[in-house]
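With one protein chain removed, the remaining protein chains of the complex are shown where they sit.
Naming follows writing order (A, B and C), and every chain is counted from residue 1.
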Amino acid sequence: MSIDLEALYLDLHRHPELSFQETRTASIAAGHLRDLGLEVEEGVGITGVVGLLRNGEGPVVWARADMDGLPVEELTGLPYASTATGVDPAGNTVPIMHACGHDMHVTAMIGAVERLVAERADWSGTLVVLIQPAEEYGAGARAMLDAGILGRYPRPDIVLGQHVTPLPAGVIGVRPGPQMAAADGITVTLHGRGGHGSRPHTTIDPVVMAAATVMRLQTIASRELDPREVGVVSVGSIHAGTKNNIIPADATLELSLRYPDDAARERVLAAVERIVRAESAASGAEREPEFHTEHTLPPTINDVEATSRVTAALNRALGDGTVIDPGMFTGSEDVSWFARDAGAPLVFWFWGGVDPATFAAAEAAGTVSASIPTNHSAYFAPAPHPTIEVGVTAMATAVREFMG
Amino acid sequence: MSIDLEALYLDLHRHPELSFQETRTASIAAGHLRDLGLEVEEGVGITGVVGLLRNGEGPVVWARADMDGLPVEELTGLPYASTATGVDPAGNTVPIMHACGHDMHVTAMIGAVERLVAERADWSGTLVVLIQPAEEYGAGARAMLDAGILGRYPRPDIVLGQHVTPLPAGVIGVRPGPQMAAADGITVTLHGRGGHGSRPHTTIDPVVMAAATVMRLQTIASRELDPREVGVVSVGSIHAGTKNNIIPADATLELSLRYPDDAARERVLAAVERIVRAESAASGAEREPEFHTEHTLPPTINDVEATSRVTAALNRALGDGTVIDPGMFTGSEDVSWFARDAGAPLVFWFWGGVDPATFAAAEAAGTVSASIPTNHSAYFAPAPHPTIEVGVTAMATAVREFMG
Amino acid sequence: MSIDLEALYLDLHRHPELSFQETRTASIAAGHLRDLGLEVEEGVGITGVVGLLRNGEGPVVWARADMDGLPVEELTGLPYASTATGVDPAGNTVPIMHACGHDMHVTAMIGAVERLVAERADWSGTLVVLIQPAEEYGAGARAMLDAGILGRYPRPDIVLGQHVTPLPAGVIGVRPGPQMAAADGITVTLHGRGGHGSRPHTTIDPVVMAAATVMRLQTIASRELDPREVGVVSVGSIHAGTKNNIIPADATLELSLRYPDDAARERVLAAVERIVRAESAASGAEREPEFHTEHTLPPTINDVEATSRVTAALNRALGDGTVIDPGMFTGSEDVSWFARDAGAPLVFWFWGGVDPATFAAAEAAGTVSASIPTNHSAYFAPAPHPTIEVGVTAMATAVREFMG
Partner (left out) sequence: MSIDLEALYLDLHRHPELSFQETRTASIAAGHLRDLGLEVEEGVGITGVVGLLRNGEGPVVWARADMDGLPVEELTGLPYASTATGVDPAGNTVPIMHACGHDMHVTAMIGAVERLVAERADWSGTLVVLIQPAEEYGAGARAMLDAGILGRYPRPDIVLGQHVTPLPAGVIGVRPGPQMAAADGITVTLHGRGGHGSRPHTTIDPVVMAAATVMRLQTIASRELDPREVGVVSVGSIHAGTKNNIIPADATLELSLRYPDDAARERVLAAVERIVRAESAASGAEREPEFHTEHTLPPTINDVEATSRVTAALNRALGDGTVIDPGMFTGSEDVSWFARDAGAPLVFWFWGGVDPATFAAAEAAGTVSASIPTNHSAYFAPAPHPTIEVGVTAMATAVREFMG
């Protein structure tokens, strides 16, 4: 009797969990893997799960799915929309949503393992399934590696992963070489001097300092990056003050930085620091601003030869022309830590989650970017079908490609 | 046996409470007023206290002290510094501090009532003591009035109030005519479109929209107000986003606006709305921004004749030259609602709370504005002595001036 | 046969001249003064004129009128509007207009001298008439003083001057004590690195540097000046670049700064320098910005006792209530150099130039600030009558007040 993947997906979607708090999701995934006959270890890197399937001699494939949700309030209006809330690391109660599709990643992985188990007579080798926490913090892969999995499990010959994306369902996108950007998440604290809102001259206003900094940070992309260079400087959060009539002492900015390579990374980080310090000086700040790196993600680079094998296999399995080159993505991933630490090649691909008719209509109307919700949007929700089926086939096919 | 006012002040300072949550403070004040023989009503305007002392024929004086603390983390390092926390209306746990000296206001009022009771043989009339909540929300005076006190208590012939301020202790400041600015507290919600931090082109970034708005709002003071006109546009808080790599959908600004009169108020409010709407349009926002007025405070205008009487009386009581004209203040108060609703004259004065030697040293060094903490600062703390004694004498003297 | 003052005014209005190039105006004024019997010296401080009238024993009065036009294109549409052009110090051909009413100042002075000559039997003393160049550069008074007039002419017992302003014609405004602000004119050169407009990353864009600086300079008025303090930071000109597709190497800003006193001056100058240097640093400039002070004007402070005499005399001469206290003006003047260098008291007053009916209608409609052109506007043009007559009477009356 096969697993009801649609039910699994809807259940996970309804019950998203914040990063490193994915205990329910982990437990469900671990249960299925155990039912399918894998050796299962839980609590790896706080909430991660490792499933091990030894199936004779042959290569070792690490297949990874991430599982955390995001502090986003779901606005899809779907019958299975999330109403979950949780407490974030700052102690605030926040809504939670699977706004990046990790529920789909887990579902497709369970389905792929189920198929691989069913077909175990046709391949031989060792499969290591990684159900990873806290991808959204850029911290979960490191947490699992730091928990020692490279020493405890067979080392990979290849690392595989996949991500659902706003392409039409049925389409696979994968690019040999650089696939996703390197990224840093940086928190900047600006120090002013507080006081009463009616007496600005007795204060050093951190709200103005922060606003000027945000405006100036825009010039890194507009003036300092080569226009042909893929880079992003986003300020994802800004917080200062508690009331309209108290000028606060400090302001906090959270920055997400993206770059194609290490040289650009150095330039952008230097520019961010230069601008933040100068805007602080422009305000006459009495204390230097502070910088805290929340996470650092390496570029996601697909191995050229292995990607070529996956591409060919997926075109065979899903129909010629299924696989396209989607270009480089400005988003980032921590999946590559597994490959980098292991010294193994990586193939990480995207699969479409948008109803093909909806996508085609938007394309015809020229409204794709305006009307198709992207990852992290409060409206992001892959169509269950055929997204689940394509994801299962893609992962199972890619794993089989590298097995004996 | 007299009330230990220093102990009362230190206790109130250690236990500040947020606006409309001043139950402990109200209960302590009510207890003292009752002990002094006043008729006391509690829960007036949520947490306000009214004390009534009928002492024969004569004028009716309303004497008001406000009692709420602020969501500021005390940094004074004083042995009696507050470590209190509370839950603000948004549900966040915040630190609390008596950063505006309302603890001193309550202490001085209790001391003044004690003295007036002791001297009751020397005056006749009716004293109504108002221990007002939520001055910091600009809402407490209205709450007490809306609770019907004008109908339940003798109508005032004069309304009196006083506020501790960063003048040297021993100095009284009061200005005939306009004493404090009119003010509005306005919350602005800016609507963008959220998305992933690495894909800014799919979003309408509310952080940039908010930053541009803050920068543009500075031009109201720098370009639109007559340089000779007293006006302030402060953005006391800015909030958007939860993580570095999610561009949020909205941003919130809390503005404190100050003006000398109604004509300037109209111009500034129009300019704020014009700028906010235009910056929203510059970003290509799909929804108009929203404006919510949190409070509106009328100008605090001292009755010229009554102020002249108070000035003379305080100079007699505290020494000639004690009373100065401090000029108009840009801060605002809700005390004038009592006078406006009752159609009675108002006298509202400031008394110094800074150790005189400290003040003189700062003045000599030219560092008054840099080194003397102002109201709402995390370092604001009046010197207990002689601030308490001067506050008691000032209020008792002013009340006596108007009694038969 | 009397001088046709209307014809003189219209002629001067039609033929404005740039600062230190007022040769035609000076020659006309000198001609009239000579015709009236004064000893006349021309070319004093490049283009200035001094007229000396010794009329027996008695006090020495210096009466000053300035005479330069402005590089503004007149848009009044008047039949006598200027179409003049000239070459400014940078070598550019610019339109010229009497946009500050100095043509009216010269006209009224000639008329006042004519009257004083006619009435010479009724007063005794020495009149020194100063027809001053280059007030708009803040440089003409210094030029005349540096040319040695204090040594060559009788030292003044009083210095008098008047300025036409957008008050109703018939009204005189004068304030004892501080009447006009101190001011500095500062030119800032920002250094970037030029390059092609399509390759911003190879440049350090001085246009962005200048724009960010202008926005930040707004915060001096909005956040650093006490709201009760009269101060202004205006950027009157910004220039960078020659073509859309070449990013230039430099940008130039011309700033006009105003303050009530020397303490505010120090703070504002320090803030300007701090902000300019920080914004240059934010851009990663390879060279420090440069600052050049074009002129420094002291505050214009009316002697209290002498102003009281002038006020009384003008109310007698022009009707009780003619003289009002217009408050402090944020504009600046170089007239006070004459008084400061001589150690003499100064009285400097304003007289209205707007048709009274027009002014009253604008006041009723609440559109004074929107519809009445102010000095330096391309629409500024005093009504010839009764502005000329009031100006003649005011100056002649004030001179007589101080003569024996």
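Definition applied: a residue touches a chain if its C-beta (ideal position, glycine included) is under 8 Å from a C-beta of that chain, and two chains touch if they have at least 3 such contacts.
All of these numbers come straight from a predicted model, not from anything done at the bench.
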_Omitted chain - touching chains that are shown_ = A, B, C
*Among the options A:Val94, A:Val188 or A:Val230, which residue touches the chain absent from this view?*
A:Val230
_Using the document's definition of touch, tell me which of C:Gly111, C:Gly140, C:Pro248 or C:Pro382 contacts the absent chain._
C:Pro248
*asked:* Can you tell me which of B:Glu136, B:Glu279 or B:Glu333 touches the chain that was removed from the display?
replied: B:Glu279
_Candidates C:Gly45, C:Pro200, C:Pro227 or C:Pro382 - the one touching the absent chain_ = C:Pro200
_Among C:Ser82, C:Gln179 or C:Gln218, the residue in touch with the chain that has been omitted_ = C:Gln218
*What residues on subunit C make contact with the chain left out of this view?*
70-72, 88, 91-94, 100, 136, 181, 183, 185-187, 194-202, 205, 207-208, 210-215, 218, 232, 234-249, 251, 254-256, 258, 294, 329-332, 369, 374-378
*So that we can see where the missing chain sits, which residues of subunit A does it touch?*
215, 218-223, 227-228, 230-233, 258, 327-328, 330
*Touching the hidden chain in the full complex, which residues of subunit B are there? Just list them.*
198-201, 203, 205, 208, 212, 215-216, 219, 222-227, 229, 271, 274-275, 277-279, 281-284
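In the analysis below, only the chains that are shown with their structure count from here on.
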*Where centres are the averaged C-alpha coordinates, which chain has the largest centre distance to subunit B?*
A
*Counting in whole Å, what is the centre-to-centre distance of subunit A and subunit C, each centre being its mean C-alpha position?*
64
*Report the inter-chain centroid distance for subunit B and subunit C in whole angstrom, where each centroid is the mean of the CA atoms.*
43
*Which residues does subunit C have that touch at least 2 chains other than itself?*
215, 219, 222-223, 227
